[in-house]
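Apart from one protein chain that is not included, each protein chain of the complex appears where it belongs.
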Amino acid sequence: MSELLALAGANLLSPMVLCFVLGAVAAAIRSDLEIPEAIAKGLAIYLMLAIGMKGGLAMAKSDGANVLPSIAMALALSFALPLLAYAILRGIRALGSVDAAAVAAHYGSVSIVTFVTAVEFLNGRGVAFDGVLVAMMAAMETPAIVTGLLLARRALGPGTQPQRSRARQSHLLREVLANGSIVVLVGGFAIGWAVGPSGMEKVKPFIFDIYNGMLCLFLLDMGLVAMRQMRSVDDLGLRLVGFGLVMPPLNAAIGFAAARALGFDVGSTALLATLCASASYIAVPAAMRLALPQARPAIYVTLSLGVTFPFNVAIGIPLYLSIAQWLARSP
Amino acid sequence: MSELLALAGANLLSPMVLCFVLGAVAAAIRSDLEIPEAIAKGLAIYLMLAIGMKGGLAMAKSDGANVLPSIAMALALSFALPLLAYAILRGIRALGSVDAAAVAAHYGSVSIVTFVTAVEFLNGRGVAFDGVLVAMMAAMETPAIVTGLLLARRALGPGTQPQRSRARQSHLLREVLANGSIVVLVGGFAIGWAVGPSGMEKVKPFIFDIYNGMLCLFLLDMGLVAMRQMRSVDDLGLRLVGFGLVMPPLNAAIGFAAARALGFDVGSTALLATLCASASYIAVPAAMRLALPQARPAIYVTLSLGVTFPFNVAIGIPLYLSIAQWLARSP
Amino acid sequence: MSELLALAGANLLSPMVLCFVLGAVAAAIRSDLEIPEAIAKGLAIYLMLAIGMKGGLAMAKSDGANVLPSIAMALALSFALPLLAYAILRGIRALGSVDAAAVAAHYGSVSIVTFVTAVEFLNGRGVAFDGVLVAMMAAMETPAIVTGLLLARRALGPGTQPQRSRARQSHLLREVLANGSIVVLVGGFAIGWAVGPSGMEKVKPFIFDIYNGMLCLFLLDMGLVAMRQMRSVDDLGLRLVGFGLVMPPLNAAIGFAAARALGFDVGSTALLATLCASASYIAVPAAMRLALPQARPAIYVTLSLGVTFPFNVAIGIPLYLSIAQWLARSP
Amino acid sequence: MTVHRRKKIEIVVEAAMLADVVEWLTEHGVKGYTTVPKVSGFGRQGRRQAEDPARVFENVLVIAIAGEETARRILAESVERLRDYAAIVYLSDVEVARPDHF
Amino acid sequence: MTVHRRKKIEIVVEAAMLADVVEWLTEHGVKGYTTVPKVSGFGRQGRRQAEDPARVFENVLVIAIAGEETARRILAESVERLRDYAAIVYLSDVEVARPDHF
Partner (left out) sequence: MTVHRRKKIEIVVEAAMLADVVEWLTEHGVKGYTTVPKVSGFGRQGRRQAEDPARVFENVLVIAIAGEETARRILAESVERLRDYAAIVYLSDVEVARPDHF
């Protein structure tokens, strides 16, 4: 426990995490501070590209034996995790079935920013991890959406759902399969793998050296966004907020089991737990808004961005690493 | 004098200042060159964060004995400086009392970009300065607004001013107290102080190495903006333009006295004079527009951005450094 | 030939060109990936400034004897090249005379991004070139517009053209003479020249070190934009697409002759050929839309951006370098 | 000059529905439309603020000039069609000079 | 389908006043409004160009559909209320299908 606190304390002394705190404070005192949307999107694309390239470079250096089983596991997790979230939400009577299905999809998918923060946390403590985790993150983003929609369809019954027009359907498919973040992430991964160490040397100052600084700016924005979203948390009610805090460790537990099955090292285990614990707040909301307009965005965005995201950044990530280290010591 | 010219000449040979000149030339020949607003804002946030962190890091290395008196002095200066500007404007019958109050508020506050340019100028000549100047800049931004509003209230008399609605009042308060630039600057300062040299090492390539280059882009934009604003200068009339050129050295003189009282070194003296001499053109206009709609923005924005800002960048900063060096030599 | 393929293969293994491919793939699978317009413009300004400064720095190190004849040649080429394009378009009966004149103007002018990609390609193979090429690029951007408008005026006959209002005419003149990209490029060139190696040292990390990485992001966007534009290529018809593929090598041939007349080295020869071969897709469309509204942007933007630009990036640039190397070996 | 009466249809709708609304207008045979992006607002569904990360809270304003009958049919259908979405629809009278365009 | 007549209130006003105008409309009981940001223009106060650094020269366009009486009251009050600001207000007739929304 004291080890955990020390870890969390050390975490808070990195400029990156402090920038997140700064953003949150700025929003809390209702500052008019605003990162222009274009800058935030530009930073996100940079981070996706850099993290993809780094993962690909790591793969180029390793033997790559565990790629296929890892990705199969990621797909299975993303398909399955929404079922647990849905069962809990219905069990505690927190939401109707359509809203529950929408929320469940968010928790089966992943938050890329949470992953990036966890990677930075591991780097800061010198904990290594496998490049395949980047590919697993990409694989986990979308299957949960399918499960969520199937759950909702069952609830709505046949015929209740408005007929999808062609434009809307094709839009949804694109959202889900060719999501911009995933394309950049996977593309960066492939590039890093293909060009290898000598090719990556050419972009080292941009991709490696200034990475932490770019992350500072991005986390400043995330602090702002998360805290502003937290203002709406009161409207959720106690039961839902409790769900948003309890679901991450539960999903992380499933992640630990999966990591053990794959024979992962400490760092990879912590990252897989983080992926399972995190909830999407960009890709899945966009998909739900198109495919399931009856579900309320005020609920699913606030839960994932206003409750679960800050919980994971402040408490979850150090916790998952502690557990991964403890698991590695116990046979 | 020849020393001053040599200094000014050297100043003009840095890529940063030449980028400012380039922006001004582009605007003068009516080029359609435009830095997107989002980029300009992103650059400003980067510069605030970097300059805050650098100041905090400098504080972490020093003993910090002079922090409190310095900040108290900064607050006092910002409260008091508008009185002189107001008296002059009324004395030369350049403006009515409401417009004069609004303009006075701008000259009591500070221009962050002018400060950044001065810091870069000192760095280029190897002149050191105290990290506390960054905190002083933050402290000087808002008190002048209060003085300006009090001056205007006296002029308008009781009851004349339209009742402030709740939304507008709280908006103004936020503008003034939780201004985004100040939050980032002070936050960066706190972070730099807290994480110290070892923590800052992680973001060195972003915060230190590429800083001058980012400044190039930002000053390119400022050159454009300032020159485009200068086009409206003709409408001001001779008396006001004269005010915009004479006020900076007058306020700088007060800054020299304050610096001597605080026992500042050469670099810190030059910077405090620069802060006093500079006029706000972002935070104060935004506050005035809400709190004092009767005052004309075409006057106060043009004066601070179109007259005083270019004067300080081209002539003021080298002048204030020369004087600070001369003062240091004379007992 | 095998040498050419090897070159093209090596080209494809740089992260920069792979980012272009990634953007094209993302657009091809209809991903919603989008680089915000402000970021794209910011990157473009950065690249112009950096490439200008690098060219100026190279000039500062060389003797500069060939500057005037080179620029005179550049102006002459840009004036003359549209005549060939126009003759071909009319000869193959691909377009009416107004559309043909508009398209011809694009092929006489240059694509800055194609030039930047070529420079990066040369750097990757260690091939040197003369700084004056940057000045030649700037000189080639606008004369072709004048030729295109004269061709169109002849076709429209006197009086047919709507009277230009003052606002529109001055707008056009500004577009053409004080185009933002050119101002930054030429300004950066002048700055690099003026401050020399010691001055440029201050901005080295920003201008040199992270340049390749910034180029990655920019080419990612260009891949997206070009591939999205290629979707409209079907509407062009076979004859026009053929024109868009044959015109670049034809113009490149003229570039080789000009390079020989100027006594250029291998790298400069390849770059001049690239300039001649490339077609404008930003400056000229904007000018044509104002001055020649009867011409159809769907044709000229699709041809230059959707056909010629990707051809030059994938095939043209390695081809022109091979030829330049072959020419250097044959007396 | 003779002027011709047409109806202006204005629709404020969540950005995610833009493609759908445009398809629907086109099915009704409008000859053109104009869209204003990044619009914010307030209505039954509460505050909707453009430029959120997921663009889930962004509105767009769609304007179409069309004949009276087309406009009335679109207004009538909108009740059912946009029921689940943040959206409003309203018509007004406009005068145009070139009747063939609309 | 029966259509219902309402008034459209349109206000072009300097961006700094947006929060204030919205509060004022709400006090009058409008059930919703729409705002278009980054609008430029020209009027008695001269040229106002969006995207200046201090956002002092940016306008917004506010649209609200409301009942006739509400609209007239807002128009009448606007004279006094927006006297010192860059602003214009105008009303027009619109038809809507769902009367309870406005």
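Just so it is clear, A, B, C, D and E label the chains in written order, and each chain counts residues from 1 on its own.
Note that a contact is a pair of C-beta atoms (placed from the backbone, for glycine too) under 8 Å apart; a residue touches a chain by one contact, two chains touch by 3 or more.
All of these numbers come straight from a predicted model, not from anything done at the bench.
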| item | value |
| --- | --- |
| Missing chain: touched chains present in the view | C, D, E |
| For chain E, residues in touch with the removed chain | 10, 12, 36, 38-44, 50, 59, 61, 72, 75-76, 78-79, 88-93 |
| Chain D, residues in touch with the chain not shown (by the definition above) | 1, 3, 6, 8, 22, 31-38, 63, 65, 92-98, 101-102 |
| Positions on chain C where the hidden chain makes contact | 37, 40, 162, 165-168, 171, 225, 281-282, 285-286, 289-290, 293-294, 297-298, 301 |
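As a working rule, only the chains that are shown with their structure count from here on.
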| item | value |
| --- | --- |
| Set of chains whose contacts include both chain E and chain D | none |
| Set of chains whose contacts include both chain B and chain A | C |
| Chain B and chain D: spacing of chain centres that average the CA atoms, whole Å | 46 |
| For chain C, residues contacting two or more additional chains | 36-39, 42, 205, 209-210 |
| Sites on chain D at which at least two other chains make contact | none |
| In contact (per the touch rule at the top): chain pairs | A-B, A-C, A-D, B-C, B-E, D-E |
